[in-house]
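Every protein chain of the complex appears in place save one, which is left out.
Just so it is clear, A, B and C label the chains in written order, and each chain counts residues from 1 on its own.
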Amino acid sequence: MRGIFSKRRMTLLVLVALVAVLPLVFPSGYYYRVAALVWISALAAVGLNILMGYAGQVSLGHAGFFGVGAYAVAIGPARLGLASWICILLGAAASGGIAWLVGRPILRLKGHYLAIGTLGFGVLIALVLTSEAKWTGGPDGTSVARLAVANMRISGPTAWYWISGFVLVFGAWLALNLEDSPAGRALRALHDSEIAAALGGIDVARHKLWAFVLAAVYASIAGSELALFDGFITPDTAGFLHSIELVAMVVLGGMGSVLGSVVGAALLTTLPQLLTVFVEYEQALLGLIIMLAMIFLRLGIVPGVQRMLARSAS
Amino acid sequence: MSALAAENVAIAFGGIVAVDGVSFSVEPGNIFSIIGPNGAGKTTLFNIMSGIYRPGSGRILLAGEDVTGLEPHRLAAKGLARTFQNLQIFFRMSVVENVMVGRHLREARDLMKALFRFPSVGHQNRATREKARELLAFVGLADRADDAAGSLPYGGLRRLEIARALALEPRLLLLDEPAAGCNPVETEAVEGLVREIVRSGITVVLVEHDMRFVMRVSDRILVLDGGKKLAEGTADEVRRNPQVIAAYLGRYGSKEAARARS
Amino acid sequence: MTKPFRGVMLLTIAVACMALAMAVSNALAQDIKIGASLSVTGPASFLGAPEDKTLHLYVDKINAEGGVLGKKLQLVIYDDGGDPNKARTFATRLVEEDKVVVVVGGTTTGATLAMAPIFEDAQIPFVSLAGAVEIIDPVRKYVFKTPHTDRMACEKIFEDLKARGLTKIGMISGTDAFGKSMHEQCLKVVGNYGITVLADESYGAQDSDMTPQLTNIKNAAGLQAVVNPGFGQGPAIVTRNYKQLGITVPLYESHGVASKSYIDLAGPAAEAVRLPAAALLVADQLPDGDPQKPVVVAYKRAYEKATGQPVSTFGGHAYDGLFIVIEAIRRAGTADPKRIRDEIERTTGFIGTGGIVNMSPSDHLGLNLSAFRMLEIKNGDWTMVTATH
Partner (left out) sequence: MDGFATMAEFLQFAFSGLTVGAVYALVALGFTIIYNASDVVNFAQGEFVMLGGMVTVAVSAAGIPLPLAALFAVALAVGVGVALHRLAIEPAHGASPVVLIIITIGASIFIRGVAQIVFDRQFHKLPSFSGDAPFVLFGATILPQSLWVMGGAGAIVVVLHAFFERTILGKAVLAAAANRLAARLVGIDTRLIMTLSFGISAAIGAVAGILVTPITLTSYNVGTLLALKGFAGGMLGGMGNPLGAVLGGLLLGLVEAFGAGYLSSTYKDGIAFVMILVVLFVSPRGLLGRRSVERV
């Protein structure tokens, strides 16, 4: 498709433009914070999209890896005296390692069985983070040392807006590169037919495993970002509800679409902020919006809107 | 040395024997067909040959090498490709991308290079796309390359599967009912394709219900019935085999038998 | 109109409504803005909901009476659902968008600790309504709290146990933040009272049956009492299971169940259960000379009249927080956050629902153990345990 190249570059261009231009209309640090939270969630969603959107493998425990990354930067500097940025890498390596170890048996499961397998795995991670209070501070959470680069403390919404924005663009670039490569085509192929993919010479198990590892690393780095940004973290970040939220971001935005993952993250992060004016109707409205969006745009927002535009153009 | 051989292959599902001690051998460069009534075990045999099922007993030899129970992607690496009776199209991808997937083994697949998009990845993508377009031209789908795979008509999807299988540059191609659901014109086109594929040096094994088609193209024919080998030989031999006639007459009436003889 | 288009329309309309509402909320700038982020929904909603109601009730009341320093109070409350990440975002919003001068609330410890650095940086005084001692120990310049700490609850319970000569106990704690934190604090101070923990069990916040854990505790040889740090429905189920298993040694609950609904939910099984709680629960039984009596009786009447629900100490924490802040504003004579902070720290002799508050630069809680009363449930109601044995 002529579009492949332009689609990849267009997506990147849109993202870069968004990150660069949004601050021009931000009246206060609060907006920077919300936007930074969007970029951070979007990073995890873009990673999960590699697993779910490309390869079609559901993970209902992905927040577990988010939690590993978050607690790596909480525990590493406080207990082991390591620099925060090293802990980001260690957390990512640990998440990738765990994903690699548990991925083989778990990814043998299919469909809803895969869902419950990953869900169980995520619950276990959250349980450990809640229970091992000596290390993690327990359910009340633990504070996280600020990120320091060359003795400069990095904190505050503006700094984190740019950091998370840059990391997201970088992560999206990697994901888009992957999409348009033999491995990416292999993942998208096995999504539709594992047997046909295998007979095309694709090592299905290995590709699924790498997608799982990549998605885990994305989630872990996003978790580290959030922990460093907030300076405080609780085990809820690794919990079932957060896993569901990440999945919902990918599906709402549109499975397989990098831009969709960002849009899904933006929607689910900003909605609770926007819905505060409805006070006690907030929850009901949130549920209603999710339902309506999925019923009317079942491909997800970005692919759905793209298709509508294409249809109205023709 | 034969391109493909089965030795006493058998498989059972929950006590029901689907394939029962079947042996045969395919000479390189031949078109070898497997026929038989529904439930004779044709597709099961295909699934064993392509590594989807592991046979309960017996061996499969690919170019003389024992490949029994090898995973499908390893068989692909050894030069085996196949199409599917129940189409296995990658519907989320475009037509040309479907064929590009088939080039997987012919591509450099370094994950890090792909992620960071080394220049070689872009070059290779272009080369793969070019090759895929050639194959689409070969099966007559050149003008549909950029369409969504799902938008192709049924006959087009069958040809797309053939193009994808050829992208692997196989030595042996298994075609599972390539003409199923095709009208006579489309069937003729498929027949032409099969002949050209063999001419390019690829051995073809096919399962097909269209007897005229089978009789026209096959060098040798294997007849299965109830999971067992009923007969094997050239089209003429099979056509005259009294057991084959009996099987078709006995169970499926004179019409099928007549068709087999015509 | 096509179906997908309708979906997009709905979303657009929703977004537009919100933007409008945000604009309106910025318009009334002349008032004194008090902010809050409470767990009005979520697992801690039974704490957050009465806090929310109390703040609304009294802010309306004060405004009806003419406000503070001649200005109206304006309340900005967000619902963080108990999620610390959300709470922190709302904290930023309160500071940057709503420009509040003081914040009351933070229902849970997690939310409070997540928000505290924001208010510290912005130099906005913050009076938390959450339990854990970590909130005020070590002291943060701008952070205060009104509820008794979980450590104090442990000490009060152990004091009572010691007085009754009970030294071998079992503990069954919730694994939620409240239960877990109080469990840790209790283990820290239990040695000071010569009490040993024979069995130490826990349960999930939403578990529906605790008989296995209680069976293990029951089987501990020499058991003399059981302590149950926890909040929500868990302690009610523990109490019922306790009765079901026929355990006869005294059961102690925590201040986390200090609302009438605990007695309702646990039913007859709650008879003879003891717990440390604020005077509010026994407002009408306080002797007439008790300085707290007028305050707690008035709050109880007002709350129950306005909401039709029985009063809980959780709403009381919000009452205390709000009035500590309002008195500080009155004393400061200005709505300048730094001046308000200084005055909050100078709070002395403030009579609240939780006790008599005397703050200082080294004590941002200002309550001592005497603020807690040991209560016992008799005939389905709270009674004060007066004389220690």
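Convention: a residue touches a chain if its C-beta (ideal position, glycine included) is under 8 Å from a C-beta of that chain, and two chains touch if they have at least 3 such contacts.
On a predicted model such as this, the values are computed, not experimentally measured, just so you know.
Visitor: Hey, which of C:T54, C:Q213 or C:S254 is the one touching the hidden chain?
Guide: C:Q213
Visitor: Which of C:G66, C:P268, C:P361 or C:G380 touches the chain that is not shown?
Guide: C:P268
Visitor: Out of A:L18, A:V68, A:V251 or A:V305, which residue would touch the omitted chain in the full complex?
Guide: A:V251
Visitor: Taking the entire complex into account, which one of A:V16, A:I86 or A:L127 touches the absent chain?
Guide: Reading the full complex, the residue touching the unseen chain is A:L127.
Visitor: Tell me, which residues in chain C touch the chain that this view leaves out?
Guide: Counting over the whole complex, chain C touches the hidden chain at residues 40-43, 45-46, 49, 175, 201-204, 206, 208-209, 211-213, 215-216, 219, 232-233, 236-237, 240, 243-246, 261, 264-265, 267-269, 309.
Visitor: On chain A, what residues meet the omitted chain?
Guide: 52, 58, 105-106, 108-113, 115-117, 119-121, 123-124, 127-128, 131, 195, 240-241, 244, 247-248, 251-252, 255, 280-291, 294-295, 298
Here, only the chains that are shown with their structure count from here on.
Visitor: Which chain lies the greatest distance away from chain A when centres are computed from Cα atoms alone?
Guide: Using the mean of the C-alpha atoms as each chain's centre, the farthest one from chain A is B.
Visitor: With chain centres taken as the means of their Cα atoms, state the distance from chain A to chain B in Å.
Guide: Spacing between the chain centres: roughly 41 Å.
Visitor: From the C-alpha centre of chain A to that of chain C, how far is it in Å?
Guide: Here the centre of chain C sits 34 Å away from the centre of chain A.
Visitor: Provide the C-alpha centroid distance between chain B and chain C, rounded to the nearest whole angstrom.
Guide: 71
Visitor: By residue number and range, which residues of chain C touch two or more other chains?
Guide: As it turns out, chain C has no residue touching two or more other chains.
Visitor: When you check chain A against every other chain, which residues touch at least two of them?
Guide: Nothing qualifies.
Visitor: What residues on chain C touch chain A, complex-wise?
Guide: That would be residues 2-8, 10-11, 14-15, 17-19, 21-22, 25, 40-41, 78-79, 83-86, 88-89, 92-93, 95-97, 109-110, 113-114, 117, 132, 134, 175-177, 180-181, 184 of chain C.
Visitor: Applying the document's contact rule, which stretches of chain B touch chain A when the two form their complex?
Guide: On the chain B side, the touching residues are 50-52, 71-73, 75-77, 80-82, 84, 88-94, 96-98, 100-105, 107-109, 111, 114-117, 121, 124-125, 128, 146, 164-165, 167-168.
Visitor: Inside the complex, what are the residues of chain A that reach chain B?
Guide: Where chain A meets chain B, its residues are 1-3, 174, 177-178, 180-186, 188-189, 191-193, 195-204, 210, 256.
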